[in-house]
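Left out: one protein chain. Kept in place: all the others.
Chain nomenclature is as follows: A and B, assigned in order of appearance, with residue numbering initiated at 1 for each chain independently.
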Amino acid sequence: MLVAALFLLGLPSVVTSFQSSQWTLVLIFAIAVMGLNVLVGYSGQISLGHGAFMALGAYTTAVLISHYHVNYLLTIPIAGLVTGMIGFLLGVPALRLSALYLALATFALAVVTPSLIKRPDKLTGGVQGILLVPPDPPQFASSAFATLTNGPQMTSEQWLYYLSLGIGAVLFWLAWNVIRHRPGRAMRAIRDGEVAAAASGINVAGYKTLAFGMSAFYAGIAGSLFGLATGFVSPDTFPVALSFQLLVGAVVGGLASIAGPLLGGTVMYWLPIVSSQTISSQDWIPTQISSVFVKAGPAVTYGALLILIMIFAPTGVVGLITSGYAALRNRLRGAGERGTGQMPPDPQTV
Amino acid sequence: MQEFLQQVVSGIASGGIFASLALALVLIYNAMGLVNFAQGEMAMFATFVAFTLIDRGMSYWIALPLTLVIAFAGGVLIQRAVIRPVERAPVLTLVIVTLGLATLINGLAGFLFGYVPRSFPSPFSVHTVSVLGALVSYRDLGVIAVSAIVLVLIYLLLQRTTLGLTMRAAAHNPDASRLLGVRVSWMLALGWGLASAVGALSGIMVAPILLLEPNMMQTIIIYAFAAAVLGGIESPLGAVVGGLIVGITVNLAGAYLVGGDLQLAIAFLIIVAVLVVKPNGLFGRPSVRRV
Partner (left out) sequence: MELLEIEEVRAGYGPTQVLHGVSLAVAEGEIVSLLGANGAGKTTTLRAICGGVRWDGAIRLSGRSLRRMSTEDIVRSGVAHVPEGRGILTDLTVAENLRLGEHLRRDRSQVRKDYDRVFEYFPILRERRSLSASTLSGGEQQMLAVARALLMRPRLMLLDEPSLGLAPLVVKSIFDIIRDINHTDRVGVLLVEQNARLALELSTHAYVLEVGRVAVTGLSADLKGDDSVRRSYLGY
């Protein structure tokens, strides 16, 4: 953990500004994945629509800045709270849906979101979206950075990196505490068996909607930062694929684990980019096959990798490492009963 | 009034398309308790196959059944290769696998066929004919007719043949069916094949209307979800009825209420409303599904 922290803190000083901005996106995705992890991994509810929450957060920030000239820093928590509240409210009808239906409904939400954004075009800028100017770093930060690294003043990309890192760290600490204490235990109890949990006196409805709201809050903040970091929001920046990538990030990174989200964020950002390159560099795959993958583009590799990961490591890479491969295969092959979207028990408690 | 009638007929035609794809979803749900998020992409891919055949000179009326057969084989293959290894996994895993499949197929289609929208031929002209005073296009009538025929054939297959009986048995109660000598695993594969073929039909019928490109089915699948959910995800009849209702409703709402761009939002509302008010849909059984 400490190593990771040092690495993350030091990163911008050793890489280019552009690369910092790439890692900013990793951090932003990690924040969203953290929230989704709470929902899916800990409380056992599936959402294929968290891209919509990110969109909501991003647009809240964009609209507040461009129409109402609110200070950008202030828009971040506002975006989070607005999205969180909507998430909490949506969590109420979600209670009535079984896992599959919830996946279906949230999937539909993700598909519908771009057209919902386009409609009120006076506010949202319609198809063209809203442009945001990336904020300049505040003077104190910029000078401190320059002094510490013996280099130039901080760029706005680097500032956004640190901003995201700071917010991410706070949210991480928040999530960690929730998980560690009663809400986390309650959620896990719900995930592993709702009826039993209810029978033990756990307020199932309350915790499930809390999980929804919390995960939406995180996604909203991530969306807000996303808008600031990329400088542009439009309906097309939040397609269905984003929601799916978030879920993939959560699953591959390891559901119901704490280190997972960071890995998940990394995977989310890099996998589409890197997958075709990785495949072609693997010597043991015959060139005919790998060249198909390279030419076919990231989607094919992405999809194929995903399927393979689900077949062999359904609790994600982190789970794979901690539980051991054989145990996971057994759990997947024979023991699983398909019920209300219950995940295998979490392999690690932090 | 005339325009209203036209919209209704148009809605019925759309409904036929939605019903076919919804039926595919229902077939797989009945077999495995799983919603196949890749159904739309599978249909799109099959439509591209049909396009390629026709482009190479094959007559539409030969390419159509041939494509359905190919789609059938594809569905069986996918079940054997991808789904069977994760058959007993939790819902989330299966959802992700089908989503991964969707991504893969979409990317593959883009790679093989490109992203340029193509126009897909229809054997029915767009000329209109007057029915009860309203102007209805031959194409809409054709879609209605073809959907109806295929749906009736599927009904006959499932309800009147031994094969259909064993497929239904395997879907409803695999353990008891095994004790009767039914090869359950193969019945599941056939179910996927059949669903794939039916889905392909919906793709082929919608392609002349929208343009054929890899993302063509992404909105149609939402309408199909709405139809399946409304009709009851376990009921083939529900898929048909649901499809018709969704088709007509969305068409009318688009024309008179909210405008074309929000038709998808209407479908979403239907999904949410049904799931919250009557999750089993119109024809679904209230019984709890076996786990």
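We adopt the following convention: a residue touches a chain if its C-beta (ideal position, glycine included) is under 8 Å from a C-beta of that chain, and two chains touch if they have at least 3 such contacts.
Given the structure is predicted, the values throughout are model-derived calculations rather than measurements.
*Asks:* Give the labels of the shown chains that the missing chain contacts, considering the complete complex.
*Replies:* B
*Asks:* Would you indicate which residue among B:V182, B:A207 or B:A239 is in contact with the undisplayed chain?
*Replies:* Considering the complete complex, B:V182 is the one touching the chain left out.
*Asks:* Where the complex has a chain not shown, which of B:L5, B:L165 or B:L269 is the residue touching it?
*Replies:* B:L165
*Asks:* Of the residues in chain B, which ones touch the absent chain?
*Replies:* On the chain B side, contact with the omitted chain comes from 162, 165-166, 168-169, 172-173, 175-184.
The definition used in the following text is that only the chains that are shown with their structure count from here on.
*Asks:* Using Cα averages as centroids, what's the distance between chain A and chain B in whole Å?
*Replies:* Centres of chain A and chain B (C-alpha means) sit 31 Å apart.
*Asks:* What residues of chain B sit close enough to touch chain A in their complex?
*Replies:* Going by the criterion above, the answer is residues 33-35, 37, 82, 85-86, 88-97, 99-108, 110-111, 218-219, 222, 225-226, 229, 261-262, 264-265, 267-268, 271-272, 275-276, 279, 291.
*Asks:* In the complex, go through chain A and note every residue touching chain B.
*Replies:* 40, 46, 48, 93, 96-101, 103-105, 107-109, 111-112, 115-116, 118-119, 240-241, 244, 247-248, 251, 292, 295-307, 310-311, 314, 332-344
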